[in-house]
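A single protein chain has been removed from this complex, and every other one stays in its place.
Our next item is chain A:
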Amino acid sequence: MAPALCANCKTERALIKRPKNHAKLCKGCFIKLFEDEVHHTITSSQLFYPGEKVAIGASGGKDSTVLASVLKTLNERHGYGLELVLLSIDEGIKGYRDDSLETVKRNAVQYGMPLKVVGYDELYGWTMDQVVEAIGKKGNCTYCGVFRRQALDRGAKMLGIKHVVTGHNADDVAETVLMNLLRGDLARLSRSTSIVTGDSRSEVKRSKPLKYAYEKEIVLYAHYKKLDYFSTECIYSPEAFRGSARGLVKQLERIRPTAILDIVRSGEDMARLVPGETSSSCACKGQTSAVMALAEDDIGGCGSQTGRARGDEMAAMDKQLRENEAHEGLEIDVAKAMAKNQKDGGQKHRELPLRSGDGPSKGFARQVLRNCKRCGYMSSQEICQACMLLEGLNKNRAQIQI
């Protein structure tokens, strides 16, 4: 088979077949196009403003390493004027995070970026190793995910930074869309697709500049640029549901590579159909701003990809399973439910098939943002998830000490 030439420069030998459009590219053109596309995502979504201080959530893994490398390149090439900082979370898992933190330390030198490491132990008084010792391996992802989400925000606050970027890629988003679809959680589905979470009301905003980048291309970019990244699996149990969704996404990709971006786009389109969510043009009425996507619904929890449990996912799932049982026999279509709502007026709308959250229901799920009474962190509950989990842990610890 004669080697194909690059579709872009038509001189070099093609080395990559792009999943999104089957284009065959040489190494140089692939790297340039990949960077151009991330630049396009950044400018079209107006992710940054000149002079902004931005923390890169850095795990030492491929996604965050590529993100740091690309952002450094684009910041210099296009004069974004960003002040970039690496922010790493040390969950306190011996033999897992130690090595990846070493990678992040090398990245800090390679990219000339300051590095801040915040540990679960200093933030919460618990390392994940201690949590697992107390509660066992089952369900520990819930703790890790909830703690991590806050840890990134708290780390950013310590640095006086209001914007954290994460390395979530198109495959991650597709995975999350599928998971929410499989759970029937349309409200969360719509939030999970937004590129920015958090708005002026929240203290730290999150964004995903690699949202449209295929994982395959991220790995190839890291390979061809010879980036220094670390891969490992969390030594504690990965989350089975996300693992299955992930497997499904990869199988679909093998058969039809465009499927991944198609799922992302479908997720975005469905988001527009969910009233009171990101698509809503009315930010003034609801307690939740229209463009707001709760940071706590952001994807990504556990550092491992296959086990990348969003901490609240399992808790939410458990809760939902219970709710679903309670709602048994109430499987009705939305149109009927809406009509019924209108008739019932002020009645409780428990029978609505759209579900999630405990906020005041207006027929569709709404979450009211407030500050946790204990730690002040933004939360949809009186006491935030982290403080609830900590309360349980600390009770446990007190008992053990007695």
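One rule holds for everything that comes next: a residue touches a chain if its C-beta (ideal position, glycine included) is under 8 Å from a C-beta of that chain, and two chains touch if they have at least 3 such contacts; residues count from 1.
FYI, contacts and distances are computed from a predicted model.
J.: According to its UniProt record, what is the protein name of the omitted chain, chosen from "Ubiquitin-related modifier 1", "NADH:ubiquinone oxidoreductase 30kDa subunit domain-containing protein", "Non-structural maintenance of chromosomes element 1 homolog" or "3' exoribonuclease family, domain 1-domain-containing protein"?
T.: Matching the unshown chain against "Ubiquitin-related modifier 1", "NADH:ubiquinone oxidoreductase 30kDa subunit domain-containing protein", "Non-structural maintenance of chromosomes element 1 homolog" or "3' exoribonuclease family, domain 1-domain-containing protein" yields "Ubiquitin-related modifier 1".
J.: Which of A:L220, A:A245, A:L369 or A:L390 touches the chain that is not shown?
T.: Touches the omitted chain: A:L220.
J.: Touching the hidden chain in the complete assembly: which of A:T41, A:S69, A:S100 or A:N140 does that?
T.: A:S100
J.: Of the residues in chain A, which ones touch the absent chain?
T.: Residues in contact with the chain left out: 1, 3-4, 13-17, 24, 27, 59-65, 100, 103, 171, 215-216, 218-220, 223, 229-234, 246-247, 250-251, 253-254, 303-308.
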